[in-house]
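Here the structure is laid out as structure tokens; the discussion comes afterwards.
All protein chains but one are shown in place.
Per-chain residue numbering starts at 1, and chain names A and B are given in the order in which the chains are listed.
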Amino acid sequence: MKEIDRFHAAVNDSRATALNIHRAGRKTIGYLCSYAPEEIIHAAGFHPMRLFSSKHEIILAENHLQSYCCSLVRGILEDSLAGRLDFLDGTVFPHTCDSMQRLSDIWRMNGKYRFFVDLVLPAKLNTKSAAIYMEKVLARFKEDLEAASGKKITDTDLSDAIVLCNRIRKHLFFVYEWNFRHPGVIRGADLYALVKGAMIMDKKEAADLLAGVVSSLEQSAPPAGKAKRLILSGSVCDTPDIFDAVEKAGGAIVGDDLCTGRRWFDGLVAEDAPPLSGIAQRYGNRMTCPAKHAGLTARADTLVSLVREHKADGVAFLLLKFCDPHAFDYPYLKQALDKQGIKSMAFEMDDQQSSHGQFSTRMETFIHML
Amino acid sequence: MIYAGIDIGSITAKAALIKDDHLLDTIVIPTGYHHLNAGIRVFDTLLQQAGLDRQDISAVVSTGYGRASIDFADKAMTEILCHGAGAHFLHPGIRGIIDVGGQDSKAVLLDDQGRVENFAMNDKCAAGTGRFLEVMARALEVELDQMGKVGLQADNPSKISSICTVFAESEVISMIARQEKRENIIAGIHDAAAARVAILAAKIRIRGPIMMTGGVAKNSGMAAALEERLKMPLVIGSLSQETGAIGAAVLASGLQL
Partner (left out) sequence: MSEKPVDKTKIRSAKKMRDLMTTYYLDALSAQQNNKQVAWITSGGPVEPLVAMDIIPVYPENHGAMIGSAKMGEDLCGKAEDMGYSSDLCSYARTDIACSVVKGGPIGGLPKPDMLICCNNICGTVLKWYEVQARFYNVPLFILDTPVCHTGYSPEIAEYVRTQVDEYIVFLENMTKRKLDHDKMTQVGKLSFEAQHLWQKVLNTTAHKPSPMSAFDAFFFLALIVTLRGTRTVVDFYKELIAEMEQRITEGISVVPNEKYRLLWDNLPVWYQLKWLSSKFSQHNACLVADTYTSAWCGAIKYIDENNFLDSIGQAYTRIYLNIGVDQMAQEVLDMIRFYDVNGLVMHSNRSCKPYSFGQMDIMNIVRKKTGIPVLMIEADMVDPRSFSQSQVENRIDAFMEIIKQREK
């Protein structure tokens, strides 16, 4: 997998990545969650780039967000206030949780970038009126982008962008499936760098590089290792050390429902549907963020079948400290797993994590219990 | 065959030797800055004390905070597994463990073979750990090892409601300012710490009999507060501090080398 270095490079320096893309003619619009319609941003001639915290010490954001706000939200605000995101031309905030909602206000009020949009998506994903609303909000977003770029977005632009984003999704899905059949061969840190890199680098470059990864994997068939098979469940996991700790403890990651993992690339946009309907429908069908409602047991059903399909030995919940939607779901998800006799354990995470020692102790013990 | 266990904690290093399913010897020394040196020192001193050589030892398991630094160990295992094995070795009937150490507090559920069935650990917050008691002892100007005894003399324990160490410290300071009795404040601190640990125990639905291990087991006031919270007596042996090292030695005997 010689391509992996390019992904690590993009992950390690999103600024340089954005500046290169800018030189090639695309301005960057940052986004903050996996419900951002990258297809529309790309079709408008912008480069959609997911923002993460660079994990610098929180200094400037202390004047805007209290300590009981999650490290992701505080960290991204810190980066913006400190000028580390000056390469951005704009940002889009899809509505998800309460903290992101307020971050968007604070961001707008301390405005630094030319383009700003709140994409107030529905919180419900399972009713007809919500689907209609979703499509209308996306149409409005398209108009906003057109106004920003001064260029009309045609259906062909949208279709091309959909095909491109679908290529990335299909390739990542292949890598995940391959990884599940040959656990322990691809390092977790590499696997998640592929996903995160694809959120950061140029879309076409990501799709082409991933095609290379796919073809090299297709030609190899290493034997499966003896590691314990784990599913990761939770929100954002942006700490590569965690994956190393899992592997050191004798585990191998065989699947996830993470916002920085499968949830981001899950499901394809129908290429034969009207573009905006297709994009809206995908959000309704793919893995759900707990800040959205897709039914009372949607997330538990998905998680249990994920464990079954991937023949996993256990589930590690990676819960970002102060992430309310995930914290509310944890007891019921755990209960659903308990009912099926699936072992699980919760790990509280923080972008500014200081006690990796404790994480390793718990992970080793958990894997030993499986 | 003789097996050794070495437990490098944040404050003390412990080692134990077992032979043919019985305990041969144990030792406790301060850890200091260098984990590997502490491991070598505690191991060699124990061997000397027992009149043995390194060659006499069939296998070594390391555990504790500094377990990864012990390069001469055959395997490193977590203190949760080792406390489980150690408690089962000392008292085969034990089903639950409360381990309050310097950095972490844990509640562990064991099956009838001494295997870990479930466990819970404190989150980032230090309330309910040895560190929390240390901060409070300093604020009250009491020697850490005297806290238990002093706390038991309370006639009207104070109530500390804050769960955060920093908040709790400011609460304690305002109690000092109000000239509340030191004994009562200490009893309040023990109860506040015990309440945090009891939440861990409830999370895993702990069962009795429960053994208390770790350095804080020596604090009689904290132990009493925990018994009150858990509504169950605690088994506290003279080897509470060495339980992890003993467990490591037990697990060493089960290694297939």
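The rule is short, and it goes like this: a residue touches a chain if its C-beta (ideal position, glycine included) is under 8 Å from a C-beta of that chain, and two chains touch if they have at least 3 such contacts.
The structure presented is a predicted model; accordingly, all values stated were derived computationally and were not measured.
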Request  = Decide which residue listed in A:263, A:310 or A:334 touches the omitted chain of the complex.
outcome  = A:334
Remark   = Only one of A:5, A:57 or A:105 touches the unshown chain, namely A:105
Task = Return the single residue from A:33, A:58 or A:130 that touches the missing chain.
result = A:130
Note = In the full complex, chain A touches the hidden chain through residues 63-66, 68-69, 95-99, 101-106, 108-110, 118, 120-124, 127, 129-130, 132-133, 136-137, 140, 290-291, 293, 296-297, 319, 321-322, 324-325, 327-332, 334, 346, 348
Request  = With the missing chain put back, which residues of chain B would touch it? List them for me.
outcome  = 161-164, 167, 170-171, 173-174, 177, 195, 199, 202-203
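The definition used in the following text is that only the chains that are shown with their structure count from here on.
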Query = Taking each chain's centre as its mean C-alpha position, how far apart are chain A and chain B in Å?
reply = 40
Message = Can you tell me which positions in chain A touch chain B when the two form their complex?
response = 321, 348, 350, 354-355, 357-358, 361-362, 364-365, 368-369
Inquiry  = Using the touch definition from the top, list the residues of chain B that touch chain A in their complex.
reply    = 65, 77-81, 103-104, 115-119, 121, 123-124
